[in-house]
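Here we show just some of the chains, and they stay where they sit in the whole.
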Amino acid sequence: MSILALRNIAKSFGGNAILKGVSLEAEEGEFIALVGPSGCGKSTLLRIIAGLDHADGGEIVISGREVSSVAAADRNVAMVFQSYALYPHLTAGQNVAVPLAMRRLTAVQRFPFIGNLLPGQRQIRADIQRQVKEMAASLKIDHLLDRKPGQMSGGQRQRVALARAMVRHPSVFLMDEPLSNLDANLRVHARGEIVELHRRAVVPTLYVTHDQSEALSMADRVAVMIGGTLLQLAPPQEIYDDPAHIDVARFLGQPRINVVETRMDASGVVRFGALTLAVENSAQRDAAVMLGVRPEFVRLNGNPNGTLKARVERTEFLGSEVIVHMRLDAIGEAIVAKVTPVEASVLSDGMPLSVEIEPDRAMLFAMTGERLQARTVAVAPTLEKAHG
Amino acid sequence: MASIAMDMPIVAADRREARIAWLLAAPAITLLFLFILLPTLAVIVLGFTDFELGYGGFRFVGFENYAELIGDRTFRRSLWNTAVYTAIVTPVSMVLALAIALLIEAETRAKAFFRTVYFLPVASLLVAMATVWQFLFHPTIGPINTFLAEFGIAGPNWLGASGTVLYGLSIIGIWQSVGFNMVLFLAGLTAIPRELYAAAEVDGARSWLDRFRLVTWPMLGPTTLFVTTISIINSVKVFETVKTLTEGGPNKASEVLLFTIYQEGFVYLRVGYASAMTVFFLAILVVLMFLQYRVLDRKVHYA
Amino acid sequence: MSAHSLSLGRILRFAILTLGALIFLAPYIFMISTAGKAQSEIFSSSLTLIPEQWSYVENFTKALSRVSMLTLLLNGVIVCAMIFVVQVVVAIPCAYAMAKLKFRAARLMMVLVMLGLLVPIHATALPLYVAFDRLAVLNSYTALVAPFSISVFAIFLFLQFFRALPDDLIQAARLDGMSEIGIVARVVVPNAWPAITAFAIFSVVAHWNDLFWPLVVVSNQDYATPPLGLLFFRAAEAGDDYGALMAATLIITLPLVAAFLIAQKRFVEGITMTGLKG
Amino acid sequence: ETVLTVHYPMPGFFKDVMDTISKKFMEENPGIKITFANPSATYEEGIQTIMRQAGTAEMPDVTFIGLNRLRMVNERDIPVDLGPFIAKDGNMTEQGFSENILKLAQVGGKQVGLAFATSNPIMYYNADLVRKADGDPDNPPKTWDEVIALGGKIKALGDGVEGIDFRWQGDDWMFSALLFGAGGHMLNEDETKVAFNGPEGLKAIEVLDRMVKEGGLPVLTKQAGEQAFVAGKIGFAFQTTGALRNTIKNVGGKFDLRTAAIPLIDPVNGKLPTGGNAVVILTRDAEKQEAAWKFAKFAAGPYGASVVVPGTGYVPNNELAAKSPEYLANFYKENPLFRAGLEQMPRMIPWYAFPGTNGVKVTQTIVENLSRVVEQSATPEEALNDAAAEVESLLPRS
C-alpha cells in the first residue's frame, strides 16, 4: 500500500502552468529524491502536499486518506522550508521543541504559568528537552540552542530548521533543500543522520535537492521533474544509466552528458566515430537523432589521429578528477571528458588528440527527447591508449 | 464532471479556512455589531425623526432634517473648517512624526528620553492641556506672543481672531498627533529587516535619503497607510480643543463638524437633526476613506 | 574627514531633536511651573517660570484632598486594564483572520472597521446610554468598559502589521501542529510586539484620559475615573483654580508617563524577520 | 431615612458650598441623607445629564439648573411644580423669599425652582490703571460714555494694556445687560416678534461698537479676557459678580481691584438680567419631594446664601440673608467689593429665555452677530438686523 500518493496534481500561478499533472506514489518508508531545474515547481509541489497551497486539480492521498480537504496542521507532515521559516522570536532550542510541545502537551498544559503547575507536564517537558538535545547533538547544533535565529549563520539556521522537522514522527517527511548551506563534511554527516532517521522512522520522505550526489546516494528512487511533469521516477542507478529522456540525462550527471546530433539511416543504424549503434523497431528511421555519452565514458587518446579528432580547449581541476573540455575537429561540437588528475597531467590547452567512446555506454535519443533503445553493433579497432 | 469532482476538496478546504476565520472574527463581529453598528443604525433612524432630548416621544419626519441640512450655513461652514483643519494637521503631523521617529532611531543616546518627550502630548489630558495652550496663546500676556515681541513681531490673536483661530487650533492638533504618529512609525520601523539596509548600503545608497527612499519608505508602506487613515480620521474628529478653547467661535470661525453635531445634539438638544448631520458626515467620510484606502492600498507592499 | 562630517551630522541631529523636544515640552513646562504657583501669581504681565513663592505643597495637597485621588487612580487602572485586555483578545484574532486567512467577509469587515473608526462616540452615546439603562448596568465597570471592548483601531492597526508577517512563518507553524489560535498566540503575537505595545499605549492613554463616556454612564462617584476628578478644579464660568488643576493633571498624567517609559523599551527590541531567507 | 441624590454643575465652584450646606442640612434634619451624584462641568453638561437621565433610575432627586435654561427644562416637563409646596407653606415672604425672588425661577407663572445662586453684571476695574490714565478710582465712571473715554485713555498707555473687557461671548447675558439697561426687551409681549432690534437694541449694540472703536476693547476669548484683566493688563472688565471671589484670588496683590455698578444706558428704567441657577426638584416620589423641598428651601435660604455669597461673589437671593447680621450684614461691611452686586439687586429681572425648541440656538445667533461687531466685520445696524432676522426665523411659528 502506498503511504503517499499524488494523482495528477496541477497548479498554475496567474496563467502560468507550473505543475501539469504530477503523479507519484511512495511506499512505506520509501525515500524519494525530487530533482529538477530551479523554478520547475518542486517547492510548490511540497507545499501542496503539506496543505500550504491548494492544487488546482488532482488528489493527494496520505496513509490511504484523501487529504485535499484536510488542514495542513492535521495532515501530520513535517517539512523543512527552503527559506527555513524559523520563528524569529524563539531560540533554536525552542524552535525545535515547538512541534513536540504541540503534539505532546495539551492546550492547557501549554498555557503559560498555569500549564507549568499541571501534573504530568513536567515529565513530558523534560522528555521534550531530552529529545531536542539529542536531535541537536546529532546535527551538531547543541551549542546553539540558546541563540535566536538572528544570531546564527546560514548553515546553522538551516540545521535548526532540519532539526525541527526531524524531531517529529510525522506521516510524511518533506524536505526542501535542507542541506544546501552546509559544507561538504557536514552535509555528508547530516545526510547520514537523515538516512538513519528515515530508516528508523519508516516514513515516506520526499527530498528536494540540487545536489546530485545527495539525490543519487540517499534515495530509493529519484524523481526528475522538468517543465511541470515528472519525466522519470526510478532508482538512482537506473535513472543515471538508463535515462528515459534526454532532459533527464542532461539534468543528472556532472559534468553534463555530451550530446551530438547525428543521423539514423533508413535501416535504423547510427554511426559515430568508431561506434555503430542499431535501433530496432524504431518509428524514426532516416531521421536526425541525438547521441549522448557521459564524460566519464569519453576516453582520451594521445594519438591525434583517431577516428574522432579533437583539440583540448581547457581543463578544470576538481580535486580527485579533472574535466577536459575539447572540441571535435570534424563537427565543431564541444565534448567533455572526465579523467583522473594523472591522466590530465600530460594535457595542455590547444593540444590535439583523439577521443574514443566506451562501447555500450552511448545512448540514443529521438529529437523529441525520448530515449531510443540501441545496441552496439560494432566498434572499430582503436589505436593504443596514450596512458595507462 | 471530473473537474468538478476535483474542485470539491479545494472548496471544502477553503470553506474550512473560512470557517476558522469566521470563528476568530466572531467575537469582534459580535461586538462590532453591538457597539458600533446597532447604535449607528439607531442614529440613522433618529436622523429621520424630530427627536429632542428630554421629550418622551418623537415623530418621523422623513428627509426633513436632511433638507434643512442642505441649507444650513453653520454645517457648511463647519465642513469647510474641518477640511482646512484636516488639510493642515494631517500632512504636517505625519511628516514631523516620521522625521522625529527617524531622527530618534538614528540617535544613539537619550532615545528613551526623546521618545517620551515627543509622546507626552499624546498622554496629556486635553481638557487640562487646553487651558495651558490657551495661556500660551494669550494675545497679550501669553508666552508665545511675548517671545515674538522680543523680535519685534506683533503676535496674532491666536484663538481670538477668526482669521487665525484655525491655525492656532491646528498647532495644538499637530502638537497632539505628532507623538501619536511617531509611536506608530517607531513600531513600523522595527519591523524592517536590517539586512535590507545592508543591501542598500552595498548597492551604493550612500546618503541617508537614498536608504530612506530605497528601503524605509516602501517598507513603511503599511504603517504609512495606516497613519494616514488614522490621522485624517482623528483630524476630522477634532472636538475637545474647540469645545474647551473657542466654542466654535469667533463667529463660527472654528466651528468644526463634531462640535456642530455636539452643539445641535447636546446643547440645542435637537438629537434628530444632529443625527442626520452625523449620518451625512459619516457617509461622506466612509466614501472618502474607502476610496483613499483602495487607491493607496494597491501601492503598498505587504510582506 | 568622513568621521568628522559624521559627528557634525550627529550634532545637528541632536540639536534638532533637542530643540523640538523643548517646543513639545513647553506646555508641560508651563504646567509644572503653574502647579507650583499661588493663584495670584499665575496670571501676570511678566513671564516667570520659577514661582516666586513655592506653592507646590499647597496645590498638590489641594489636588489630593479635594477628591479621593486614590479611588480615581484605582478605577482608572481597573478600567484601562479591562478595556485593554478585552480589546486585544478580541481584535488580534480578528485582524489575523482578515490578514492571513481566506476570508470572504474580510472586505465587508474592512468597511465596518472604517465605519467604526469614523463613528464618534458622541454620536452613538445616546442609543448606548438608553440600552445600558434598560439593562440596568449604568454605574458599573461594565458600563465603562463594554463600548470599548471592540476597538476597530486595534483591528486596523494589527491588520496592517500582520499583513507584513511572512506567510512561510505561519505555514511552518501550521505544520508544527499549531491551531490557528495557537498561531496567533505563539507566532503572531510575539512577532507583533511593537504593534501591540503601540496599541497598548494608545488604548491606555485614550481611556485613562477619557472624560466623555465616564461622564455619561457614571453618576456614582465610586466609579469615577481620573479625569472626572479634574472637574472639581474647574469652574468654567468663573475661572478655574489653575494651580490645583495643574497639580491634579500632573498627578493623573504621571502614571501614563511611567507606563510609557516602560513600554517604549519594546520598540528597541523590535523583531526583525531574521529566521527567513529571501 | 430619606436619601436625596443631589446633582450640581461646576464643582470647582460649588463643591465646597454644597458640602457645607449639605452638612449643615443633615445636622438639622437627621432623617434626611444627602448624597451627591457626579457633578457636571458646566450648566450645559448638567442639563444634558438631566435630560438623558430623566425618567431613568439614574435621575437625581435634586439638581441645579441655569436660570436661562429653566424654560427649556420646563417645556420638557422635567421639574416638579413647586407651587403646591409654596401654597402649603404659605409664608414664603417671611422665610425671605420675596415675590421678586420667586419670580426669577418661574416659567410662565409656574414655579419650577428656587433661585439658589444669583448674580448680576457689574463693573470690575483696575484702579492703578485708572489712576495712570488720569481717572479717579474713587469715583468710577457712571455712564458708558465715561467708561469708553477712560478705556480709550487706558489703552493709550501702551505696553499691551487694553481698555475694556466686556464678556460678550458664550451667551446673550451681557448683551441683555446692555439691552435691559436701555430698557429694551428681547421679544414683544406675546413672544411672537423680535423686539431687540428697536432703538434700545441699537443703542446697546452701538455701545459695544464704540467700546471696540474708542474704548480699547480687544477681541479676546472669555478666558483670555479674564486672564488679561487679572494680570493687570485691562482697565475695565464687565462680567458677572459671580466671578468676584475668583478674581480677587487671581489678582492677589498685583493691583488695586475695585468694583462698581455697571452703567445703564437708561439709568432710570434700566434693568439687569439675573444670572446663576435655581435648585430644581426632579423626584416624583412624594416622600422624597417633601425632603427635597426642605433641602431646596435650606439651600436657597439665608444659610445657603451666607455660604454661597462669600465663597463666590453671587448676590444673596434671600432677603433675610442680606440684611440679617446673623448672616451677611457684617460680611458686606467688611468686603466692599461685594457691594456692587448687592446694590444692583433691585434692578434684577429674569434672564430672558426664548420660547420654542430653538431657544438656545437663538442666544448663539445673537452672540455670533455680536462677534461680527467686535471683530468689526459688520456695522452695528447690519449685525443687529441680521440677528433679528435670524432669530425671527428661529422662533416658533404659531
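Note that the chains take the letters A, B, C and D in the order they are written out, and that residue 1 is the start of every chain.
One rule holds for everything that comes next: a residue touches a chain if its C-beta (ideal position, glycine included) is under 8 Å from a C-beta of that chain, and two chains touch if they have at least 3 such contacts.
Note that the structure is a prediction, hence the values are computed from the model and not measured.
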Task: Protein chain stoichiometry for the whole structure, using the labels that appear - done: A x2, B x1, C x1, D x1
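The working rule: only the chains that are shown with their structure count from here on.
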Task: Of all other chains, the one whose Cα centre sits farthest from chain B - done: A
TODO: Could you compare the number of C-beta pairs in contact for B-C with that for C-D and name the larger?
DONE: B-C
TODO: Report, in whole Å, the distance between the mean C-alpha point of chain C and the mean C-alpha point of chain D.
DONE: 39
Task: For chain A paired with chain D, centre-to-centre distance based on mean C-alpha positions, whole Å - done: 93
TODO: Note the residues in chain A that touch 2 or more other chains, in rising order.
DONE: 51, 71
TODO: Could you list which residues of chain C touch at least two other chains?
DONE: 43-45, 126, 166, 234, 240, 245, 271-274
- [ ] Examine which chains touch each other and state the graph shape they make (line, ring, star, complete, other).
- [x] other
- [ ] Can you identify all of the chain pairs that touch?
- [x] A-B, A-C, B-C, B-D, C-D
TODO: Spell out the residues on chain D that touch chain C in their complex, using ranges where they run on.
DONE: 7, 10-15, 36-43, 45, 49, 52-53, 56-58, 60, 160, 223, 226-228, 230-233, 240, 242-243, 245-247, 249-254, 312-313
Open item on the list: Can you tell me which positions in chain B touch chain A when the two form their complex?
Closed with: 3, 6-10, 12-14, 16-17
Task: In the complex with chain D, residue positions of chain C that touch it - done: 38-45, 66, 126, 129, 133, 136, 138-139, 215-216, 218-221, 224, 228, 231-241, 245
